[in-house]
Each structure stands twice: as C-alpha cells, then as structure tokens.
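Note that one protein chain is taken out, while the other chains of the complex remain in position.
All chains are identified by letter, namely A and B, in their written order; residue positions are counted from 1 within each chain.
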Amino acid sequence: MDMTFNLNSGWLRAGALATAFAAPLALAAPAVAQEVYPSGDETLDWTIAFGPGGGNDIMARSIIEILNKYDLYPGDIQAENRAGGSGAVGWGYLYGQSGNPYGISTTSGSFVTTPLQADTPWEPEDFTPVALLATDDLVLVVNGDSEIQNIEQFIENAKANPINIGGTGTVNVDFIVPTLFAEKAGFEFDYVSFNSMSEQTTALLSNALDAMVGNPGEILGLIESGDLRPLVFSGQNVPEALEGVPTMGDLGYDIGVSMPRGLILPPDAPEEAQSWWIETMKQVVETPEWAEYIRSNTLTPTVIYGDEFGTFLSNTKNGFGQVLRSVGAIQ
Amino acid sequence: MRIAFFVALLAASIFYSYIAFADLNFMTRSGRLGPGFFPRILGATAIVMTIWALLDEMRNEDAPHGAAQQWRDVALLMALALGYAVLLRLFGGLVATVIFLAVALSLLNRGKPLKNALISVLVPAFVYLLFDRILNANMPPALIDLPI
C-alpha cells in the first residue's frame, strides 16, 4: 500500500496546527534522532484514515487540540487526511513507516473490519498499540408506538414471534452485537442490513422493522421526543442521555464486543515512544475537553493501555471473524 | 472497430457471468435472495443481448466507418489523456497538469507557442489556487517525493 495522500489543508491547519508546513518526509529523518523521545525538532505525522468531518477525523482533531492546548507534545503536529478504501489507504501509509516513532494514527471500527473484507497488507495486530480510549456502543430501539415497553418484553416476544432487527451493514458491530445478544438471550431474529443510519431509522419509523440497533448519538432527538424507545445498551456504562436503560451486562448477557476508538503507532515503534504516548494519553483523558468530546459524541469511555489494547484488538478481530465466517459473510 | 467493441462487450459479460455463477450464491443458506441472484440474471441477459446485437452488426456491413484522419486525432487525444493519468500518479496534480497541457497544446494547437505556454502555466496555477488554497480540496499528491 504505497498510496499516500497529502491533502494540503490550508484552512484546517491554520487554526490549531499553525506552524507545520514541512513536506511530509517524516520517514527520512528519525534514524538520526536517537536522544530523548519526543524531540521538539520532529514534526509528528498524524494520519487520519478518513475524510474531514467523519468520526475518526473529529476524534483525531480533538486529541490534537488537547495536546496543543496543554503543551503535551513539544514539536509540531501535522494532521493529514489520507482517506480511501475504508481506511486501507491511511493505515497502509502508517504500516509503511515501520519503526518510525513520529507517525501516529487513530483507529475506528474499520480498523478491524477492513482487513477482514479486503486484501490489506496489514492486520490490526501489526501496529504498535498505544491506548484504547473509547468505544462506540449501540442501543437497541423499537418504535415509540410499539407495545413493547422494556427489554424483558422484547425477548419474550422475540421467543414467541419471528422478528427482525435492522442495522447498518453486515461486516459491522451492528450485525455482530444483536447476533451475540440473541444467542445469549435465546431468541432468533432476521437481520436486515441497511446502507445508512437514516435509511434504517425511517424503516423503523414506517413500521417496516420491528427493532433496530444504532449509535445513540444520531437518534437521541428521536428518543427524547418519544418516537423511538430505547430498550438495552451494548456498552459497559450507559451514557447520560440514556439513563434508566439497562446494559446487556446488567441482564447477564454481556457480549464484550465494541468498536475500538484508540491510538496506534507504526509497526515496531521504539518502546520509549510507546510508553511516552501511554503516559501522555493518561493525561489527555483526564482533561475536561476530553470529557466533553466523549459526552457530545455519546461514546463509552473505556480506557486500556499498551499491549492490553493489542490483545483487545486481536480478540475483537477474532470475534468478528468468527461470527462473520459462521454466516458466510467472509471466507 | 465496431465488431471489436461488441466482442469486447461480449467477453466482459461472459467474465461477469462466470464470476456470478462460480463464486456467488443464488440463494443464501437461510433461503433468501443471495448475492448472486441479480448478477446471474444480469449476466445471462447481457450475454444474450450482446450476441443478438453482435449478429445485427455483422449483418449490417455498410455501417459508416470513420476516416483514418478522424481516428488519428481521437487516438491522439486518448493517448494524451492516458498519459496524463500516469503523470498525475507520478508527479501530482500541479506538475502533471503543466506537462500535459504543454504537450497537448503543442500537438493540437500548433504555431502559437506563446499562447500555449501561457495557458499551460496559467490554467494549472489557477486550478491549484482554487482547489488547494481556497477550497482546501484534494489534489493528486506526487508519488516521487514521498517515502515508499
């Protein structure tokens, strides 16, 4: 994967990331610098594997803003959107910087699912893990007009009648979470796959679907107005806005799968770089700005560091692979 | 040329159908419409239609043929366009556009070297300013000055 994109983002950079205008030649230099990590002379090459405005982009730029605000990183940080191929391009670029302590990237769901679907030269385990910072979790909702008031009624009904559940995509947590949940709770359902959250939401509102799963952030307005009724949440901790909704763990059906939002370095990055970033991220997650980011994006704060994150990634990947192979979605 | 195009289409539809029948299931295990349902129908229909149209074409010998002159100019422009695609990959948006315009105009708009030179500098400069500086849009990056 040598496909790399250098979006010269004049306006983006003008704000928080003012000074960095160096050519993106991050790889050529680091061999020289052998003193303390990080050196203030090195520009940090931050790869965002998706376009501006998406979840990954917002997360990366939020972290960079915090790093700059609290002067946590001594040098310049240059963020580049290297979008394409559901993340394959951007993370492929990072993969190509093996051993470089000055390349870094944020992960999202595609970090696990893209290599399952396409022949990427890299696997999630190849990279040097820094930290898992948050997870995207899902809420199961039914139409506000539905007779089903809570998750117990839902499961009971699902055991008696055939039901369907909508979600976005198949190679995705949207499919895996309800599948594992149904297995544990002992009911069966038909999964209906949609292209986007908006299509599945209208399908549910039009009463074509019995239920759906989705990120709470995008449907909070509909939940608040009573058009959708939340039944159960897949994460460890229920976000503020969904107070009173049980988690799958509360019911005794913990499934332990979620989309990892974390931080990675290139493969075989030096140990001091990994431990420096772990220490730094420990400070980042304590800031009020980070709490605000978590809150406004309705993420679940789930923080684990270093090799534990590596294990998490590899478990998630294997879990996904297993479920998807069992239904024939991937070979 | 005409017949060749139809034969190429036929080959493409056979290839498409081959994959549809070999790799994609008509129905899923749970008895729903499978990933191969539409591709198989499409592929088979495409083969039939293309053969039908091809037979029509072979009967229709007196179809108009372009003059060699016409073909030469189209082929030239296509070759230039493909060359541009390669240049974009190698040298990025700005440099590739300058080279492409300079070469294309010197071949197509002969005898006006000054005007051609101006266009091949000003147009890329304008596009660069608009895309990169004002709209902050993606321009093809250069492969040559990036680490591989």
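Operating definition for what follows: contacts are C-beta pairs under 8 Å (C-beta built on N, C-alpha and C of every residue); 3 or more make two chains touch, one makes a residue touch a chain.
To be clear about the criterion, contacts and distances are computed from a predicted model.
Choosing from "Acyl carrier protein", "Tripartite tricarboxylate transporter permease", "Sarcosine oxidase subunit gamma" or "Cytochrome P450", the protein name stored in UniProt for the chain missing from the display reads "Tripartite tricarboxylate transporter permease".
Remark: the omitted chain is touched by one listed residue; of A:Thr43, A:Gln97, A:Thr201 or A:Ser234 this is A:Thr201.
As for the chain not pictured, it touches subunit A at residues 3, 5, 7, 11-12, 15, 51-53, 58, 61, 81-86, 88-89, 114, 117-120, 162, 164, 169-171, 175, 190-196, 198-199, 201-203, 205-209, 217-225, 227, 296-297, 324, 327-330. Although one chain is hidden here, its contacts on subunit B can still be listed: residues 2, 5, 9, 13, 16, 19, 24, 28, 31-35, 37-39, 42-43, 45-46, 49-50, 52-53, 56, 66, 70-71, 73-74, 77-78, 80-82, 84-85, 88-89, 93, 97, 100-101, 104-105, 108-109, 119, 123-124, 127, 130-131, 135-140.
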